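Left out: one protein chain. Kept in place: all the others.
Naming follows writing order (A and B), and every chain is counted from residue 1.
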Amino acid sequence: MTVMRDKVVKDLVDITVKSDQDGLIPNFNVLVNQLPTTFWNSFAERMLAAAPPERREALEKALVQCAYECGYHTGYGIITSEEFKAVVMPMVTEGAKDVLRGAYAVFTAWGWAKSGIMQIHEGERMTIRASDYYEADGSKSDRKRAYMVRGISAAFFELAYSDPYPNGMNKFRCEQTKGIECGDAFGEFVVTKM
Amino acid sequence: MADIARSSTDILKEISGIKGVNAVVVVGRDGFVIESNGHMANSNLDMLGAAVASAINGISEMGKELSVGTYSDLFVNYKQAMIMCFPVGDAICGIAGEDSSTLGLIRHKTQKLIPELERLL
Partner (left out) sequence: MTLEIKHTFDEKNFRHYLNGFNMVLHCHHYMSLTTKLAIDFDDIGGTRILSESAEDSVRPLLEDYIRNHKISGDERLRIGAEFYSLMGMGKMEISGNAGAGNVKLQKSHVDSGWLKKWGNHDNPVNYFTRGYIAAVFGASFDKPARSYRVTENEAIVAGANTSSFTVEMVQV
């Protein structure tokens, strides 16, 4: 037995977040927001369009960093949540690898990216593929722009293989090697040690 | 003349083009469809991937319990389809065809393609 993502997706897809009387959504040890994908995409696209060429790299790095910190803290909240314990943990038989599989199933179920692990060398390297992600929406581009998937993938790998939370940050990085937004059939992301 | 580098997408297209094959998927052990080509009339490729992974996990467990090593292939014949599975590293290549009449041809043609796919993945 290992984590079966279709089961995780089926079980988690109907969990809808609801705001409290203050209009906030406290969940998974964080405050959650639920916004149109077009907000995040237009912000990134417009910032890149406004940036002079010499600042684009710094801007892209900062966009990845936003998702990376989000992925690390929210990712921890998710893998220690009651939902994860109830749905995913009973299927975990292969340790950290299975927790990662479960994390990507959640990542998929909640609409961030239809993604999963293609290849993994435990604690060393991981390749992720995504056949759909909202960052690929919009016009075709010569720049790979799945900053969110990149940041979150590095964070998930650290949660699985780095020092225990919250001391495991900045040990791995993620590069995007293929992108639907660039005309590839899927997005591909490679996590390696820094 | 130098070989043109082939990708996993090329291999899947070639498998999908074999007479009698409707669809081919490469799936992780968790049922994640890493890559696919073709289509199934009665189902979709995500479901094929999930089903193939689930079946292979069970088969692998059986192999372990019986101490007979790892599986090398799996063939199941249904009234309206046949499904074949091969290991590709830690992942699984699942092939869905119309029926078993072209089984020999598919086995023969995939003999070289599966190891190539494994190398590329």
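Following the convention adopted for this analysis, contacts are C-beta pairs under 8 Å (C-beta built on N, C-alpha and C of every residue); 3 or more make two chains touch, one makes a residue touch a chain.
Model, not experiment: these values are computed from the prediction.
Engineer: With the missing chain put back, which residues of chain A would touch it? List them for me.
Structural biologist: Its contact residues with the unshown chain are 9, 13, 16-17, 19, 21-25, 28, 30-40, 42-43, 46-47, 50-52, 55, 59, 62-63, 65-67, 69-70, 73-74, 77, 108-112, 114, 131-132, 134, 137.
One rule holds in what follows: only the chains that are shown with their structure count from here on.
Engineer: Indicate the whole-number Å distance between the mean C-alpha point of chain A and the mean C-alpha point of chain B.
Structural biologist: Centres of chain A and chain B (C-alpha means) sit 28 Å apart.
Engineer: Residues of chain A touching chain B in their complex?
Structural biologist: 1-6, 98, 101, 104-105, 115-120, 129, 131, 185-186
Engineer: Can you name the residues of chain B that touch chain A in the complex?
Structural biologist: Where chain B meets chain A, its residues are 9, 28-35, 46-47, 50, 53-54, 57, 61, 89-91, 121.
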